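One chain of protein is taken out of this complex; the other chains stay put.
Should a chain be cited, it is by its letter among A, B and C, assigned in written order, with residues numbered from 1 in that chain.
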Amino acid sequence: MAPVQVTGTVLTIRQVDAYHAMTVVAPGIAERFKAGHFTAVAVGGAETSMLLRRCLSIHDVKPDYGGTVELVFSVQGRGTAWLADRRVRDSLDLVGPLGRPFPLPRDPVHCLLVGSGYGSAPLFPLADALQARGCRVDFILGAPSADRVFGALRARRMGETTTLTTDDGSLGMRGSVTDMLPHVIADSQADVVYACAPMAVLRSVAAVAARHGIPAMVSVEEAMACGIGVCMSCVLPVVGDDGITRLVRSCVDGPVFRGERVRFDDVGTIPFDALGAPGGRLAEAGP
Amino acid sequence: MAPVQVTGTVLTIRQVDAYHAMTVVAPGIAERFKAGHFTAVAVGGAETSMLLRRCLSIHDVKPDYGGTVELVFSVQGRGTAWLADRRVRDSLDLVGPLGRPFPLPRDPVHCLLVGSGYGSAPLFPLADALQARGCRVDFILGAPSADRVFGALRARRMGETTTLTTDDGSLGMRGSVTDMLPHVIADSQADVVYACAPMAVLRSVAAVAARHGIPAMVSVEEAMACGIGVCMSCVLPVVGDDGITRLVRSCVDGPVFRGERVRFDDVGTIPFDALGAPGGRLAEAGP
Amino acid sequence: MSPDMRARLAHVELANPVLTASGCAAFGRELSQFFDVSRLGAVVTKSVTLAPRAGRPTPRVAETPSGMLNSVGLQGPGVEAFLRRDLPWLTAHGVPVVVSIAGSSVAEYAELARRVSAESGVAAVEVNLSCPNVEDRGRRFASDAGAASDVVSAVRTHCRFDVPVFAKLSADVTDVVPIAKACVDAGAEGLSMINTILGMAVDVDTMRPSLAGGTGGLSGPAVRPVAVRCIWQVYAALPGVPIIGMGGVATGRDALELILAGACVVSVGTAIFHDPYACIRILRELEELLEQRGVERLSDAIGLAHRALPRHRTEENHL
Partner (left out) sequence: MSPDMRARLAHVELANPVLTASGCAAFGRELSQFFDVSRLGAVVTKSVTLAPRAGRPTPRVAETPSGMLNSVGLQGPGVEAFLRRDLPWLTAHGVPVVVSIAGSSVAEYAELARRVSAESGVAAVEVNLSCPNVEDRGRRFASDAGAASDVVSAVRTHCRFDVPVFAKLSADVTDVVPIAKACVDAGAEGLSMINTILGMAVDVDTMRPSLAGGTGGLSGPAVRPVAVRCIWQVYAALPGVPIIGMGGVATGRDALELILAGACVVSVGTAIFHDPYACIRILRELEELLEQRGVERLSDAIGLAHRALPRHRTEENHL
């Protein structure tokens, strides 16, 4: 279903450790939502100097008030600072749901869900959908410190197992989510890994999954100007079915990609063998 | 006393007919205030696209909460629309008091106060100051329609006489404040006229006062970028003591001028005989 | 009575004057999720190049006060894929198409003009002159009246006779008027302005340029005063030449501002990123503004701010 623009009302906003969790009444978005979708939020109000929407994963949708969406975010800069200042009953302009959601397995397989920081947020509706199909769900959640591990309790309730990691050891194991990955893949007999995390973590997740011969579905985060596929700002090099690398838009062709298809080492560059690279491949077909 | 910048708190905001009246806790400004001063209000909040402050006359100051200032304004464009949206307890960034206040007579003379639209707002603290000196105060207040006549009740309470005019006859006499002026000057035996109104009205007030051989102190309104005298945007042609016309800043040399000194017909132009006019007068002294 | 909103690109009539700006609506497909693209005056395509292009490295975008910088670098599928896949989609959806073309030599522009204008459904060709000229040490065609003129005359020669050619100018020049004149003399039926302005941002946290490409193109409301100025100057110098105005249009008031300065239609770019419905909202707002002002035909508003009018400053009533 096509995305919509909605002027929603803030229903709740609260601080959850290092994050802000905000529930917005946005029926049109809630009813179209699938796990892995994101939404683009207008920030700054009328007469603002901030032109671009901020993209946030949808953490949850609920049927209350015709449909609500929940967002979880940390304050990075001016836009998210403004967002954190919203109060109950303020209105908020959202476009969504955007992007390709996480693909779901046909069979009741074992799924390992890996989240780092606010990257955990979109994993919970995914876990719901997977469990509804009879899949086993295990979690590895991590962050630099305990206050940035999002959703540990809920993961413990939902997951067959839940492994927590922090860089400073303030919660769970000391280290990164990827340190625990081989171990948990083996233990949980995972058939597929789903991950939402910074690019460096996704790279490791994709590599470890490949080494274990299982697919990884990774949700990437690239700076996005439009979120709807018209500006070409959010591209990264991805190998197509035909073996050709293209700079594809993470907003409409992603943000979820098959891990082995993303050329993580070349993110932020134009690989010389990509379609249309300077002095490089110039045609869709042929070398 | 020098102006100050204050981050005040909105104490009250209410609609008064066609206007918004807002009281802001701003002790530094209140304590320095004299009738005729204005204040420059930052609009749009953090990250706004609106760079310039909006200048508003100070309608009143009160000692409550260490000192409050009251502003009366109509919504014109984006800045005043934002201002009208403020709520109690919001903070507001003010610079003030700015400008030269109304000069007060030494003796207990008869003073006629003429206000049009929100131009009436600064006349009430002036009336207070005049009455404290034993002056007689009469009012002529006008506007296009009844809902834009500001302060009629208070004028009736304070003034020896109060004459109201509206263009559409919905309150008081049908016509403009200047229609009633000769009559009221005569009746009240006015020794001086004070006026705050649009330029066209001030022009007539100055002309009528001159015809009656009494001084008029007029408070002008020119678009202001800084309000503190550094940008040179707010100039108008005023004849100096030496008989030379200069383009003077209405923010620091005004907004109150002696009516006969303002070259009203030349406002918005550079009179050929002004100091520094193209091809014109080039030196401070001489012809 | 609602005003007559019909507009013209030279001899080509459009149902209304609100277009997408090149590079800000791709090839129309994405926007059709939000509204029926046939409601647009026209779609101006992302600039089409001969070969597919991967564009420049990321990050490609940085927000600036009331504006943004981009360094997409003309990423696109190349003319072949465009003609095979994108143009047919647009024509099938019943929207006039202005094809923007971009080359790195006069010959490339000529070839693009020939291939593109041979197809049906092309309402006009817009020549993006803000490309580096490989034959002149990467100097932009738009920076030089001679180079711009060479491109436009080659395009005019190779374009089907009934497809008007609009030359898209850059504001990054000492004087835009001589370049506008050179383009018109070389056969351009109209002019588009303005392209993005060369800008840059440095990230004070990484202490490095915000864009991988270093510099980028500034767009959005921040540049509107520059767009209005260029349109004003060119309309004054070449009053009969139709202008596609763009640069910072986000509301009907902004569109009207460009039209009063001399634009006959407006293109909406960056505003689409904030509001996918921007074009149709702006059209509605523009229509209302014209109606409120008693303007019966959009065409009556074009360049209206140029008429000499005595100023009655003292008659103004702000109170």
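By definition in this document, contacts are C-beta pairs under 8 Å (C-beta built on N, C-alpha and C of every residue); 3 or more make two chains touch, one makes a residue touch a chain.
In this text the structure is predicted, and so the values were computed from the model without any measurement.
A.B. asks: Going by the touch rule at the top, give the shown chains the omitted chain contacts.
C.D. replies: Every shown chain touched by the left-out chain: A, B, C.
A.B. asks: Touching the hidden chain in the complete assembly: which of C:Gly199, C:Pro242 or C:Pro276 does that?
C.D. replies: That would be C:Gly199, which touches the missing chain.
A.B. asks: In the full complex, which of C:Leu50, C:Leu218 or C:Leu298 touches the chain missing from this view?
C.D. replies: Hidden-chain contact among the options goes to C:Leu218.
A.B. asks: Decide which residue listed in A:Ala143, A:Leu164 or A:Val252 touches the omitted chain of the complex.
C.D. replies: The missing chain is touched by A:Ala143.
A.B. asks: Using the definition of touch stated at the top, determine which of B:Leu11, B:Ala206 or B:Ala274 touches the missing chain.
C.D. replies: Spelled out, the listed residue whose C-beta touches the missing chain is B:Ala274.
A.B. asks: For subunit A, which residues touch the unseen chain?
C.D. replies: Missing-chain contacts on subunit A: residues 49, 74, 76, 116-119, 143-144, 148, 197-200, 203, 221, 264-265, 267-268.
A.B. asks: If the missing chain were put back, which residues of subunit B would it touch?
C.D. replies: 2-5, 42, 49-53, 95, 222-236, 246-247, 252, 267-270, 274-278, 280-284
A.B. asks: By the contact definition given up top, give the residues of subunit C that touch the hidden chain.
C.D. replies: Per the touch rule, subunit C residues meeting the hidden chain are 58, 64-67, 69, 143-144, 172-175, 197-202, 204, 207-209, 212, 214-215, 218, 220-226, 228-229, 232, 248, 253, 256-257, 260-261, 289, 293, 301, 304-305, 309, 311, 313.
One rule holds for everything that comes next: only the chains that are shown with their structure count from here on.
A.B. asks: Select the category (line, ring, star, complete, other) that matches the graph of chains linked by touching.
C.D. replies: If you draw each chain as a dot and join those that touch, every dot ends up joined to every other.
A.B. asks: Please work out which of B-C and A-C is bridged by more C-beta pairs in contact, and write that pair.
C.D. replies: More C-beta contacts join the chains of A-C.
A.B. asks: Of all the other chains, whose mean CA position lies farthest from subunit C?
C.D. replies: Chain B.
A.B. asks: What whole-number Å value describes the gap between the mean CA coordinates of subunit A and subunit B?
C.D. replies: 57
A.B. asks: Which residues of subunit B are in contact with two or more other chains?
C.D. replies: Subunit B, residues with two or more chain partners: 49.
A.B. asks: Give me the residue numbers in subunit C that touch at least two other chains, ranges are fine.
C.D. replies: 65-66, 221
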